[in-house]
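Got a structure for you, written out below as structure tokens; questions coming shortly.
Heads up, one of the protein chains got dropped from this complex, but the rest are sitting where they should.
Each chain gets a letter, A and B, in the order it is written, and its residues are counted from 1.
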Amino acid sequence: MADNSQRNDSVFEAAAHRARVRRNWLLSTPALIILVLAASGPLLVMLAYSFLQAGDYGGVEYRFSTEGWFQVFLARDIFDDTVSVADAHLSIFWRSARLSFLTTVTALALGFPTAYFIATRPRSSRNLWLFLVTVPFWTNLLIRTFAIMEVIKNQGIVNTLLMSAGVISEPIQMLYTDFAIMLGMTYVYLPLMILPVYASMEKLDFRLVEAGYDLYATRIKVLWRVIIPLVKPGIVAGCILVFIPSLGAYVTPRVLGGGRNLMIGNLIELQFGQGSNWPLGAALSIFLLLVVMVALLLYVRNSQKANNIVRH
Amino acid sequence: MENSLSTRRNQFSVFKQPGFTIIALACFIVLYMPIVVLVVYSFNSGTSPAKWDGFSLQWYAAAWNNSAVKTATLISIIVACQASLYATILATMAAMGTTRTRPYRGQNVIYALVNQPLMVPEIVTAVALLICFAVIKELTDYRGLAYLVLSHTAFCIPFAYLPIRARLEGMDRTLELAAADLYANSWQSFRRVTLPQLWPGILAGAMLAFVISLDDVVITEFVKAPGQDTLPTYMLGQLRRAITPEINAISTALLLISAILALFVFLLGRKHGN
Partner (left out) sequence: MNRFLAIASTAFFISSFGNPSLADGELNLFNWGDYTSPELIEKFENQYNVSVTITDYDSNATALAKIKAGGHGFDLVVPSANYVQIWVQEGLLLESRPDQMENFKYVKKQFSDPVWDPGRRYTAPWLWGSFGVGVDTSIYGGNINTSEIVFYPPEELSGKINVPPEMNDVIKTALLYLGGDTCTDDKEMLRKVRDMLVEAKPKWLSMDYGMTEKLGAKDVAASLYWNGAVFRAKQENPDLSYGYPQEGYLLWMDSVAVLADAKNIENAKLFQNFIMAPENAALISTFAKYANGIEGSEEFMPDNMKGALEIEAPEELAGSGQFSEACSPDITKMYTAIWTELQK
């Protein structure tokens, strides 16, 4: 937008804009084709499934039914047939949202300084540090989760260290708690925070930071007023990449949380698996998709408005 | 910190933020703690992954002799390499097409589509893909790796796209405009000016995509054709029974390979830097 000319009314400019839009679409089309083929397109199948009747043993019967959507919000009590708000679903949604939010905040609190640290290394060694961040993630998610379990379990490293140091006399039960889920998800999604933040931090112009100090700003002030606003796109990208996958996380809650409490991902999986209720599973996931999408679009619209106000 | 800025003012570093280095180093320790456990237990002589019984290389031998593990590892890597390569290219193009431009109609649609794979739990995409691919498989009788590569590419795109977009947003355009003034065509100016500036974003995106593809369980489980078990789906099968330290050994071997790659990229980056 930097090259936006003031002569918006000129015919030439309008033609140039049209050409740019065409170019933009051309650039985006290959990605869109793949996504429509292998992600969004098939999702239409799910949308259709959410309005069909559940098959006897998984799958669907091709008869229209709103039962799936009905069950997302309302529960018919199996004992007295009364209809009430599906509080089991609500509390599962709430737990997922709360844990994902905490995960995002923790990942940001750890990831931002780490990205900053990497971005302020000499240029030649930055890629190495970046690689060091991703190396642990070259091992498989399941094996990594099991390794975390070894670290935090009652006879694990952390408890053993704390006990031999005399800090605690009894092991702290960390495994199979919400804390373990949050810790595990933070661990698993940390690179998704560090990498985007780093990507926008790396191009940060430190002359602006220097200017801040020249104006006698404190370090905290420079951080809040100069650095964070400049790397905001990266922070936002990181938060999106951490928060949304946490919402649908499946493996970590099951292994580290001990599977005693479901999260949305597990609830949906239950419907497609042992529960044999595909329409409910489909409706739950379309609902989740809608909520997240609306929130994102609102965010994008707001940030664009904010940008336009700044730029014009 | 031998950066030109800090050498100029040697008492006061503009880079310093209180506590950041400590948090970053703590972060690295936390990141590597489980990995150390993993590596140590891969040399365990006992069968239990939870009890140390002495040093042994038996699990490396076992993994090497287990053709199922070997095949699964190979397929994992093949799919991850292809998917992350394609996803990064496509995501870079899409990022070029959606940033640094006046808002245009449909931009939000592109944005929503690109990020869509993030927004639904994998099992949903998995079941949907199963149904769609089944039709194609039946019609064409083709059951190669292309299905896995295609579906991995699709869900890797947003992971590659977001860092690249973050890098592009507000990237200084002066150089590009200068290039245009010098009559460089748009490919030349992309190749010579934009790409070098964009490279860290692309690298970050590609690494994310690779890691995400390597980790995927659920979609792979539903899309895979006969003989296409990846390491994660192989482990999923073991989950109910017993996970042997073979997996630790394979993971350690993979780590070693990636460490070598890291060194390679580091040396390459150093050459570029000079």
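The definition used in the following text is that a contact is a pair of C-beta atoms (placed from the backbone, for glycine too) under 8 Å apart; a residue touches a chain by one contact, two chains touch by 3 or more.
Just so it is clear, the model here is predicted, and its values are computed rather than measured.
> What are the shown chains that the left-out chain touches?
Even though it is not drawn, that chain still touches A, B.
> Per the definition of touch given earlier, which of A:69, A:176 or A:189 contacts the omitted chain?
In the full complex, the listed residue that touches the missing chain is A:176.
> Taking the full complex into account, find the residue in A:21, A:36 or A:75 that is in contact with the omitted chain.
Counting the whole complex, the residue in contact with the absent chain is A:75.
> Where the complex has a chain not shown, which of B:109, B:136, B:178 or B:257 is the residue touching it?
Touching the chain that is not displayed is residue B:136.
> Can you list, in ascending order, the subunit B residues touching the missing chain?
46-51, 66-68, 78, 81-82, 85, 127, 130-131, 133-138, 143-146, 149, 221-222, 224-229, 233-234, 236-243, 265, 268
> Since one chain isn't shown, list which residues of subunit A touch it in the complete complex.
Touching the missing chain: residues 54, 56-59, 75, 78-79, 87-89, 91-92, 153-155, 176, 254-255, 258-262, 266-267, 270-277.
As a working rule, only the chains that are shown with their structure count from here on.
> Taking the complex as given, what residues does subunit B use to touch subunit A?
These residues of subunit B touch subunit A: 1-3, 5, 12, 14-21, 23-28, 30-35, 37-38, 41, 49-50, 86, 90-91, 93-94, 96-98, 100-108, 110-125, 127-129, 131-132, 150-151, 153-155, 157-159, 161-167, 169-173, 177, 197, 200-201, 203-205, 207-208, 211, 214-215, 217-218, 231-232, 235-236, 239, 243, 247-248, 251, 254-255, 258-259, 261-262, 265-266, 269-270, 273.
> Note which residues of subunit A are touching subunit B in the complex, please.
1-4, 17, 20-21, 23-28, 30-32, 34-43, 45-46, 109-111, 113-114, 116-118, 120-128, 130-144, 146-148, 150-151, 157, 187, 190-192, 195-196, 198-200, 202-203, 206-207, 209-210, 213, 219, 223, 233-234, 236-237, 240-241, 244-245, 247-248, 250-251, 264-265, 268-269, 272, 278, 281-282, 285, 288-289, 292-293, 296-297, 300-301, 304
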